[in-house]
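One chain of protein is taken out of this complex; the other chains stay put.
Order of writing sets the chain letters: A and B. Residues in each chain are counted from 1.
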Amino acid sequence: MADHDTAVSHHEEHHEAHGTGFYWQVGGVLAVVTAAEVAAFVYRDLFGHVTFLILLFSLMFAKGIGVVLYFMHLRGDARIFQFVFIVPFTLAVSMVLAFLVLFSHHVGIAG
Amino acid sequence: MAIAEQKLTSTAPTTSESFQWRSWLATVDHKKIGIIYIISAFVFFIIGGIEAMLMRVQLGTPNNTFLSADLYNQLFTMHATTMVFLVVMPMNVGIGNYVVPLMIGARDMAFPRLNAFSVWLFLGGGFLLYLSFLTGGATNVGWFAYAPLTQTQFSPGQGVDYWILGLGLTGVASIAGALNFIVTVLNMRAPGMTINRMPLFVWMNLVVSFILIFAFPTFTVASIQLLFDRQFGAAFFNPALGGDAVLWQHLFWFFGHPEVYILILPVMGMISEVLPVYSRKPIFGYSFVAFSGVGIGFLGFIVWAHHMFGTGMGPLANGFFAAASMVIAIPTGVKIFNWIATMWGGDVRLTTAMLYAIGFISMFIIGGISGITLASPPIDLQQTDSYYVVAHFHYVLFGGSILGLFAGAFYWFPKMTGRMLNEMLGKVQFWLMLISMNVTFFPMHFLGTEGMPRRIYTYESGMGWEMWNFIETIGTFFLAFSVLLFIYNVLVSLRSGEVASNDPWDAATLEWVVPSPPPSYNFLHIPQVTSRRPLWDAKYPHSTADDHHGEKSAPSQIRYEYSHEDSPGAKEIHMPTLTYMPMVLSSGLTVAALGFIYINQAILGLPMRVASYVFIAIGFVMVFYAIRGWVLDSRRDSPYLGHH
Partner (left out) sequence: MSSSAGHTHHGEAHQKPLVGSMGVDSRKLGLWAFIGSETLFFATLILTHLIFYARTTNTLSSVGALELLDPRLGYLAIELTTVLATLLLASSLTMVLALAASKARDWKRFRFWQLATILLGASFVGGQIYEFIHLYHEGLKLAPAYEMHLSHEAYKALSALNIDPSIVRLKEAGEHATALVPSLFGVTFFVMTGFHGLHVTIGIIWLIAIYVKVLRFPESPENPMDIELGGLYWHFVDLVWVAIFTLIYLI
């Protein structure tokens, strides 16, 4: 009787848990990035509007990547998890952008 | 091993077996859950059909007074809501539930208790939706519930709130079900069944499940926002207070368009199973059919605003959505040509299921063509909100989904019940249904082109619409009669139909390996899969008709199984235990939702608000009790703990 549902695959065994020191480092980086975000906000008048947006988006993505890749262990885990997260995430980002366009001045009877 | 050598097992249930409540209410078996879905969906099909017939009687003659305007509005809203959410979706899920685990060589779905939760929650939602007829009137704002008509000042009463919460419950049930299908299809396949060897019905269920979990959240948010508008003084969709009515449309259709692919893709999967069996040939272009399903799923997310060409989005948006909508015809066409090529040169048997499958293809083509014209904004500006649209979607939904579901019904009925449906009755029913369907819906193309709007409860004489409306109403009655024929066929066949063997159709996939109906554990021995058509290759190892392209790795060792619950070896197979917790959880959520409908004191006064809080509290107590019980059940069954 094939006991297929308890077969151990290579995927699960290969991912090595990082040492706790690594997680503290990631946490530290996230804290620094957060501080940078707040600093950028407080001193936003120093930047042009577009620069400010790019800066903030980059910092936000850096934090997000840190949490997803390392805390949620997406890097080094089975590929299917990456697929199942990245596809809807891309769809979500596209949806937000599409709606912002649809509710902007570029859309409407006037053109 | 040959198909003629099959034995008949004695597992077909006789009508004299006593009905055991507990084995159904506490079931976690995908087959029983599938049956519950199928029967419930069919009951809702009858109800939705009656709603349609009432409307057609009203429209049969001009200036008719058979129904009041308000009742007519409730009927078209509930007819559509019922057919979409309470008929086609659960019927797809029910057949999928029954068949998919068998097709992939599994013993059950990945999460059996979650599966049970989904079916009971679906029934809870359906109950709420229909309760509204008794509590002051059902929702009457159209199934797409455009704003600001749905605001309290234009829709007083609780009809819309029942709709929001009823569909909220069925939505949660659907998302849970889709997660179950995704994990089952990805993670529970028998050894050797790679993704490229899965039956196409399984492929389509996987694609649809992904569409579902990505599309539904938007509808959930939009309906929560509408609920806040109605109950808590928000104004998301109320232009008078700064809200945006078109935002509702965008959010609804961002969900609503993928929803229609959710309605059709599983049925396309069924057709992809039925056609090869009755052509005695493999499906032509397996990869193309599989990937076109994926393509349709993806493209389905970028076409939604073709439902909104009349809202003045301007040329940029119109152009984009028109182009995307036309492109989606391509993968659809790919499927259609592959289906035709499957039949071409095959040894075709025109069983009822096959007739329905061919009917599906032809009717869907007609619906697809009217869809192409609707995809063009200038043409759509005349056609939108007219009976042309009603014709289009009835061709794809009735001519498509419903005919396809009948194909699946005639194909899989023997497996589920151990009896064959009567073929003569089936063929009579098919022709009657096909002809009356066309009599009912084809003239709607003309009416729409001649300017008859949708969602009107009557029309003046002298508009030139009388003749077609009358003909359509006559067609409806014949359509109803064809459904009655089906019910008669089912009842007669259950009682005294020919007993079905494991594999009455000489088919190719794994569900036909096991007895009809299968024992609770499905397979005594989990099959080892070596090709796309494991059963066929076992029966006809020297068959030259082959699209395997290297998918076949070894001769198939599969043999028919004739085991039952008392067979040696069967008792060692431990299936998850019966539990009432999923039903208690869904009942708790239903009770809480019912309370939530009446939460707004400003509208209804203190006693009602107290009652609503009581219902919510009781509901939550049931929820917590059920979650606790569920967790304990799972510990009892946990494979980690080596129990059993």
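We take it that a residue touches a chain if its C-beta (ideal position, glycine included) is under 8 Å from a C-beta of that chain, and two chains touch if they have at least 3 such contacts.
Model, not experiment: these values are computed from the prediction.
Contact with the chain not shown here comes from a single listed residue; of B:Q58, B:T139 or B:Q225, that residue is B:Q225. Residues of chain A that touch the chain left out of view are 1, 3-12, 17-20, 23-24, 26-27, 30-31, 34, 37-38, 40-42, 53, 56-57, 59-60, 63-64, 67-68, 70-72, 78, 80-81, 84-85, 87-89, 91-93, 95-96, 99-100, 103-104. Within chain B, the residues in touch with the undisplayed chain are 106-112, 175, 179-180, 182-183, 186-191, 193, 213-218, 220-222, 224-225, 228, 232-236, 238, 241-244, 247, 251, 521, 572-576, 631, 634-635, 637-642, 644.
Methods note: only the chains that are shown with their structure count from here on.
Computed centre separation for the pair chain A/chain B is 35 angstrom, with centres defined by C-alpha atoms.
Chain contact summary for the complex, chain B toward chain A: residues 182, 186, 188, 190-191, 210, 213-214, 218, 244, 247, 250, 254, 301, 305, 312-317, 525-526, 528, 569, 639.
Partner chain B is touched in their complex by these residues of chain A: 1-2, 4-6, 80, 84, 87-88, 91, 95, 99, 102-103, 106-111.
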